[in-house]
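The chains shown are only part of the set, and none of them has been moved.
Here the chain labels run A and B in written order, and each chain numbers its own residues starting at 1.
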Amino acid sequence: MGEQIQVFITGGTFDKEYNFVSGQLYFKDTHIPGILERGRCTLDIDVRTLMMVDSLEMTPEDREIIGHHCQKTQSRHILITHGTDTMTVTAEYLAKENLTEKTIVLTGAMIPYAFGNSSDGFFNLGSALAFVQILEPGVYIVMNGRYFPWNKVQKNTKTGYFEELS
Amino acid sequence: MGEQIQVFITGGTFDKEYNFVSGQLYFKDTHIPGILERGRCTLDIDVRTLMMVDSLEMTPEDREIIGHHCQKTQSRHILITHGTDTMTVTAEYLAKENLTEKTIVLTGAMIPYAFGNSSDGFFNLGSALAFVQILEPGVYIVMNGRYFPWNKVQKNTKTGYFEELS
């Protein structure tokens, strides 16, 4: 506690908006700073948007960028917002980056924060910020109120829940 | 992870409602089960309402009831929703109850969950559930994205933020 937490934004459902002209979802700006204010969060947090992409369209180059920033940041507590569809892929990539002294937590949302009362985003951010402060160094996924080591989890694509791999 | 979390409801701003006839705030039922569903939480949680009171009106008998239930529950992870005004009083009471093997987290909200987009409750519940899973046994307050050992914290009554005692 007291150390700065680095938040990296990569997009995902968390930050999607509804375009009322086209009827499509798209990205504008991240909601994270506003969410932290609403959560009355007093942690020392630096928010940086790395990209705004649907995780199904995330490229190897995008993951290199994320890895590069995780290497470079001086913070030992890193929270990454990320689309849920390939969250485990990025988690695996980062786990192999040899970031041995850092606690890296990936989180996201199944319903955009902009969709108000139905979104799980605000809850997920609250639990992810908590876990990133006190979990041992390593790479984790935080969804559904739980944390999962990167190699012990999969997304159930039918239900949208994250499940422990046995 | 995997162990059941015991949630005890005591009321507080978190669960207050607006009575549109009288213009006053009051208690009806707790929102916690609905909040857990919205958060898509898959933790094993047992929710039990002990009381629904404004923490300024909480009596020594009320604290005995809370302590008694903390003793009795078989869970080692206990989350208590509580009004913020006397949260530290109850935390101190529980710390002296000799519940040495249990992690007890008190959390609350500055703005009622029922007031929609302005409430901090959903965020606080997310972080409190995370902290209660992995903090060492002890009594803690979780607010503003942070955890505080029970004897290292006070509420700033002018700003509504919880601050570390030096």
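By our rule, contacts are C-beta pairs under 8 Å (C-beta built on N, C-alpha and C of every residue); 3 or more make two chains touch, one makes a residue touch a chain.
What you are looking at is a predicted structure, and each value in this text was computed from that prediction instead of being measured.
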* Structure fact -> Same sequence throughout, 2 chains drawn here; counting the entire complex gives 4
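Criterion: only the chains that are shown with their structure count from here on.
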* Asked: What is the size of the turn, to the nearest 5°, that moves the C-alpha atoms of chain A onto the matching ones in chain B?
  -> 180
* To do: Return the distance between the CA-based centres of chain A and chain B, expressed in whole Å.
  => 26
* **chain A-touching residues of chain B, taken from the complex the two chains share** => 1, 35-36, 38-43, 110, 116-120, 122-131, 133-135, 142-147, 160-162
